[in-house]
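With one protein chain held back, the other chains of the complex are shown just where they sit.
Then we have subunit A:
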Amino acid sequence: MRQVLAQDRPLGEGAAVLRRAALPCLALLVVLGGCALSLATGGRSDVGLADLSGLFAGSGATLAEQTMRDIRLPRTLCAVFLGVNLGLAGLILQAVTRNALAAPGLLGINQGAALGIVLGLIVPALAGVPQSLLAVVFGLLAVAATFAISGAFSGRIESLRLILGGIAVGALGFAAVRLGYTLEDDLARQVVRWTVGDIGGVRMPEALRLGATALLGILAAFGLAQRLNLMALGQAASHGLGADPMRTLMLGAGVASVMTGVCVSVAGPIAFAGLVVPHLAKALAGADHRRLVLVTATLGAGLMAWADAGSKLWPGFSEIPVGVIVSIIGAPWFLAIVLTRRASSHG
């Protein structure tokens, strides 16, 4: 297996080394730049990066420092971790379904998780259950339904049915969400703002929850990387090399659902981040998932940090939620993938 992948790299030795060194530096710069911009902008113009130093000095006395600590920093961290989680979830889903169009939002996980949260808010019996848990459980149910429709459990995923099934499951979940907020009037505004992916009100505990999930997710993705590589060779080859593709599918769907569910419980259903980031990563770093995991995580963090900065910098009377920015980038991207895909790759 290792030899096979090594031969996959068409580049010469020198170019490969250069590429290996250049890529992490570039990616890191992108992430840091996005974070800096995101941290430096916000409602109060007198709060800037300089106030970050107060954080490490442990003072936190001035208003500016408090703003940085309690509002800016959690939000930026949240955006970064959202990017890591959603990007990796997309990477895993694309690998296990062997479909370039797979992403948490497109397979119904986002909408399922949203339904779980709304149920938690309006069903009294579920009131004590943590929102993230409900989101994860319902996200899992949704992706299981989509997989069942696409024929994944009988061994062969049909591309179009996977996408259509995801859309149908998503439509069902979202109709139920809307029904939920029709019934509960107070919820409506809160839920509406939340369904477009708004992270303006996030505080430190949520950001840390996302961070913990991201860390576990990266570890899990590393653990799965070899299996994901085998999936790329095809089901039969995967079987022959000792990795049960069905088990890979289940594990992958589980990890992706947990990561997505926690994201949805914090920031609402952000669509398309899970689609775009893995594509960018594959364009930069090739097809080996052992490398792709870190590249995807970095790029996801970078993209979301920039999107968050963009959402704050938008010239208007109100911010654009970061989810909308991602949709504006991601939806045309989806169209572009559909248009450039060869008609023969529907398998």
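One rule holds for everything that comes next: contacts are C-beta pairs under 8 Å (C-beta built on N, C-alpha and C of every residue); 3 or more make two chains touch, one makes a residue touch a chain; residues count from 1.
What we mean here is this: contacts and distances are computed from a predicted model.
S.K.: Any idea which of "Iron ABC transporter permease", "Biotin-dependent carboxyltransferase family protein", "Carbon-phosphorus lyase complex subunit PhnI" or "Acyl-CoA/acyl-ACP dehydrogenase" UniProt assigns to the chain that's been left out?
M.R.: The record for the missing subunit names the protein "Iron ABC transporter permease".
S.K.: Consider the whole complex, including the chain that is not shown, and state which of A:199, A:258 or A:320 touches that chain.
M.R.: From the options A:199, A:258 or A:320, the contact with the absent chain belongs to A:320.
S.K.: Out of A:32, A:179 or A:215, point to the residue that touches the absent chain in the complete complex.
M.R.: Final answer for the missing-chain contact: A:179.
S.K.: Using the document's definition of touch, tell me which of A:149, A:199 or A:249 contacts the absent chain.
M.R.: Once the missing chain is taken into account, the touching residue is A:149.
S.K.: Among A:171, A:212 or A:241, which residue is in touch with the absent chain?
M.R.: Result: among the candidates, A:171 touches the missing chain.
S.K.: Using the touch rule from the top, list residues of subunit A that touch the missing partner.
M.R.: Subunit A touches the chain not shown through residues 101, 145, 149, 151, 158-161, 163-165, 167-169, 171-172, 174-176, 178-179, 182-183, 188-189, 192, 196, 272, 314, 316-318, 320-321, 323-324, 327-328, 330-332, 334-335, 338-339, 343, 346.
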